[in-house]
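Contents: one structure, followed by commentary.
The complex appears here minus one protein chain, its other protein chains still in place.
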Amino acid sequence: MQVEKKEFKPTIVAFCCNWCSYAGADLSGTNRLNYPANVKIIRVPCSCRVNPMFVLRAFQRGADGVIICGCHPGDCHYTTGNYYARRRMTLLFSMLDFLGIERDRTRLEWVSAAEGAKFAKTMNEFVEAVTKLGENKRLEDLRCKKQ
Amino acid sequence: MQRIGVFVCWCGSNIAGTVDVHKVAEALKSEPGVVIATQYQYMCSEAGQTLIKDAIRDHKLTGIVVCSCSPRMHEATFRKTAAAAGLNPYMVEIANIREQCSWIHKDMEVGTEKAIILGRAAIAKVHLNAPLVAGESPVVKRALVIGGGIAGIQTALDIADAGFPVDIVETKPTIGGKMAQIDKTFPTLDCAACILTPKMVDAAQHDKINIYAYSEVAEVKGFVGNFSVKIKQKARMVDPVKCTGCGLCVEKCPMKKVPNEFNLGMDKRSAIYIPFAQAVPKVATIDPTACLKMKTGKCGLCATVCEAGAIDYTQQDSFIEEKYGAIVVATGYNPINLDQFDEFAYNQSPDVVTSLEFERLTNAAGPTAGTLLRPSDGKHPHTLVFVQCVGSRCDGAEKGKSYCSKICCMYTAKHAMLCREKYPDTEVYVFYIDVRTPGKNFDEFYRRAVEEYGVKYIKGMVGKVAPQADGSLLVQASDLIEGEQLKIKADMVVLAAAIEPDQSARPLATMLTASMDTNDFFTEAHPKLRPVESPTAGVFLSGCCQGPKDIPETVSQASGAAAKVIGLLVKDSLTCNPCVAHSDELMCNGCSACEKVCPYGAITYQDKEFRMPDRTTAIRRVASVNPAVCQGCGACTVACPSGAMDLNGFSNSQIMAEVDAICK
Amino acid sequence: MKQIKLDSIQSLFKALSATRTLYLPVDTPAGADFKKYEDGVLWSGALNTNRSAKDFFFPQTENMMDFKVEGKTIEIIEPIRPDEDFVVFGVRACDARSFELLDKVFLCDPVDTYYKNRREHGVIVTVCCNKPAETCFCTNFGIDPTAPGGDVACWQDADTLYLQANTEAGEALLQSAADVLAEADDSAADGVKETVKAIMAKLPIQNLDLSAFTEDNLLNLFGSEQWKKLSEACLGCGTCTFVCPTCQCYDIKDFDTGHGIQRFRCWDSCMYSEFTRCAHGNPRLSQVERFRQRFMHKLVYFPANNNGDFSCVGCGRCLAKCPISMNIVKVIKALGGANE
Partner (left out) sequence: MQEAMMRRAKELLADGTVNRVLGWQKGEFAYDHTPAVFDSADQLEQFVYDDFTAANLSKYLVKETKQEGKILAFLKPCDTYSLNQLTKEHRVNRDKVYVVGIGCEGKADVEKIKALGIDGILGIKAEGDNFVVETLYGNQTVAKTDVLAERCVVCKSRKLMTYDEILGEDGEVINSNRFDMVEKLENMTADERFAFWQNELSRCIRCNACRNVCPACTCEKCVFDNVNSGIANTAAADSFEEKMFHVIRAFHVAGRCTDCGECSRVCPQGIPLHLLNRKFIKDINELYGEYQAGEDTDSKGPLTNFTYDDCEPSIVHERGVE
């Protein structure tokens, strides 16, 4: 008898800046470019609005991967926001790595408003990488697990 | 508890095709706080909006969630709908179930499930929304232009012509800037003075323009629409109102050995001077470092001869305070110092000159009255070598600049051409890395220099210029095309020195909290779409302070900046975006982290007295955000360790609520 | 009295853990702490654990109940009460006394059922302290480490561990390990006791004058000028309260799990700025007030309500662990003369 194993579908939170990446995500929709439904987007004004606390919070609440998307360096609507985001996330990701959390669970990507295809491709790749890792065990909060 | 209405849009079949809108509405109806959840074919239509408005009134809704297309499409629409029904427009959240759901997922079940989750996230957020009211701030209808070169003059004239008063602050005794020193302009070869001086006069005579020459900006406070600026008028020792500019004092001044900065030190002026004949304002200025009366107390000849009684040796620096709605920076450029480029012998031979010095040497009002003569012996030069990219496009940044100074190719072509035209007996070489001629009629101009005037363009860099015993200059260079080393015995060498922002720009940027790049050029609010605005609201950029430019480009940017200023000043008040940062003073540490990352200078600090938790009172330094200046990026909210800084519309708790809703 | 050779102590642990979960002090990279016994786990020779033994009955966090939330419906779910029997081995006299003090708090009316449940499932095996430290001051509170109490008391000499049951539960426990235990003379541990008593007599913190800490003197003590100076360096961390075997303050919190609410309690610390914060605000706004609360509670309020028993057992953990080395001994010495 074969035991039916439920296919693992990771929960992915994508923080997208309003001006480039969120528009890029819209474009990927307009062009009907598919990416898995487990990606859920949260709109923020700028990648620099993403607090490391939000990333950890997502993992706590059951996310298996967190990706942050912003304007390409030099194209920030607020001129410098993504540069700060880049430093903050570099250090945060490095710290998570230091604690032994899988590197592929976090990612920062620059996606412009014109890069609908890149957005879809990035999400497909990210979901694939996180799926390969399996469920987030190292940054989970047992209390938040679905019973 | 909020009373929330959820409105699911079909968008025809755009959404309803792959999302079961009925199921979404049904599922969201059971969310806490939701009192009505419904669906309709086109929520953005007149009928759809009416449905929302009625629901807001009938169910006394305090917040609504529209599950529809991207907020980039219709957020503004639904905010207006809410406002029309008496609901604060910022109590509206959009769940993007079209672009980010129905259009990318083909499976109905998958699409529906995701749409429900996106709807829950929006509901979770709207629970924490608070009504926001856009503030208003009045606009002072007066502009300040810092810098009186062609950029500043053009901006001032355009603003003044639109009817708004403008003040120009110029640090030199006269306006005119670099263009006043230039002989002819490329590619038309007009006389620079002939086209500039009428504009200077226009500016001086314009009833809306006030010129503070020999003055500097000392302090800037305030923000867009409401700047308060302190201007320092340096003491000229001459009453500008009384002085008629007759020039008698200049003539009689016994101290005539002062290097003349207008001619770049290539001739002398007197201690009391008028920079040049067409100076505006045409007022004499005493150089206190050279004036005998000022230094020794003995002389006073100028005061004796001045019939207007304008000389006043006791004059002090004075300060003026004025309010402005907008500030235009037009601080211009300077050629770089060539001390580090010893290989070109600039400091060793007077016959090695910069291009700007060459302009003066060919100018009728210059030290040689327009005849090209060697500075060392006053003889007619026969062989001239022009070197381009001196300090431009330097790698490694050990010396020089990494950028292209943009104007050198064209003015060098101009100099070479004029040389050959006026003195056909001369041989003219130009050494270049690339010749860059993008511009109307620019390439044609360059080709004329080569083809019609026989200027010898050689691709290659000059390695060394060595002054010889016979007074000539031995130029050693490589010809990269022929692949050979050249030695040219030249009479003069002209260096196209790189240009850099004026040194006053850096402290000014600090005062304005306007950002600069690593080369001290002001950065624009957006490199493509907002090139004449600084990221700091109300501060505009004109001319070379933003990057190297030629005259037509400068003038068009100047007019562009003027148009932006006019667009601002024509308003009586500014409506602020209410989605701005705000600081909780009770939690603020006053550490300045937020201020350091704010690209707009929107954050200031003040010392305030607080009642501390332990009932004592203490003075604490706390941040406050100027909502008129803040653009709402949120950089400060993450820099702040205590969480005192938060962002309206995208608060920490709102974003975390969305995260929670998505992940559960 | 029973005995067992120390070189075969593992057989005792195996016997004890056969029917119950056994916890005992184990060395960690930084000090000792109670750990669950598994094959090969070694009993730490350390005088005391970093954390006290109160965790076994009053854990740092404890789930009280769950609320399952679905849409607009809420369902209450009672938590599963732990029902495993366990034995805590290696408790010192000071920690053993702390259970008596905690009982006074949690087992008086209304009874704390969570505490009571754990208490009913646990058996305590104490061990006499052979090498007291300079920070030990239990004798000031009438504790005798040579009579360490608990369900079973133990003494240890160079090669033997002697065990004496004090209660029925203790008897039962020893019975369950009868196979590995040998009989011993009731006076077998007397030599150890005498040695330890001799060391106790040399401890530096003795004969603390506690006479000022009486109910009658409450207002004098409360109003003492000394609190300000004593609390000056206090960082407001919770170290002293969290390592303390007698601190019993807790906070009840709701945690939103995303699909429900978990209502749990966790230790609170009177050193924390949010301590006893309620809807109207906080009654103790400054660190000096919170600091005073800790010591007034241990030295005045608690004895006033509990027949004069001080809420301190002199274990010395706070002396060793306070980041700025302020502690109850310094407070007692400073305020001892406050009534003069």
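Residue numbering begins at 1 within each chain, and the chains themselves are lettered A, B and C in the order written.
We take it that a residue touches a chain if its C-beta (ideal position, glycine included) is under 8 Å from a C-beta of that chain, and two chains touch if they have at least 3 such contacts.
Small disclaimer: the values here were computed from a predicted structure and weren't measured.
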item: Omitted chain's touching partners, listed by label; value: A, B, C
item: For subunit A, the residues touching the chain missing from this view; value: 52-53, 56-57, 59-60, 73-74, 80, 83-84, 86-103, 106-108, 138-143
item: Chain not shown, touching residues in subunit B; value: 518, 586-593, 596-597, 605, 618-621, 639, 641-644, 652-653, 656
item: Residue numbers in subunit C that touch the chain omitted from display; value: 28-31, 33, 47, 50-51, 60-61, 131-135, 199, 202-205, 229, 232-233, 235-239, 241-243, 251, 255, 264, 266-269, 272-274, 277, 319, 321, 323-327, 329-330
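One rule holds in what follows: only the chains that are shown with their structure count from here on.
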item: Centroid distance [mean C-alpha coordinates] between subunit C and subunit B, Å; value: 68
item: Inter-chain centre distance, subunit A versus subunit C - centres from mean C-alpha coordinates, in Å; value: 46
item: Of all residues in subunit B, the ones touching two or more other chains; value: 660, 663-664
item: Contacts with 2+ other chains: residues of subunit C; value: 258-259
item: Parts of subunit A lying in touch with subunit B, wherever the complex brings them together; value: 11, 13, 18, 22-23, 25-30, 32-35, 37, 40-46, 48-54, 57-58, 61-63, 74-75, 77-81, 84, 88, 120, 144, 146
item: Residues of subunit C defined as touching subunit B within the complex; value: 70-72, 256, 258-259, 273, 282, 285-289
item: Subunit C-touching residues of subunit A, taken from the complex the two chains share; value: 61-62, 143-144, 146-147
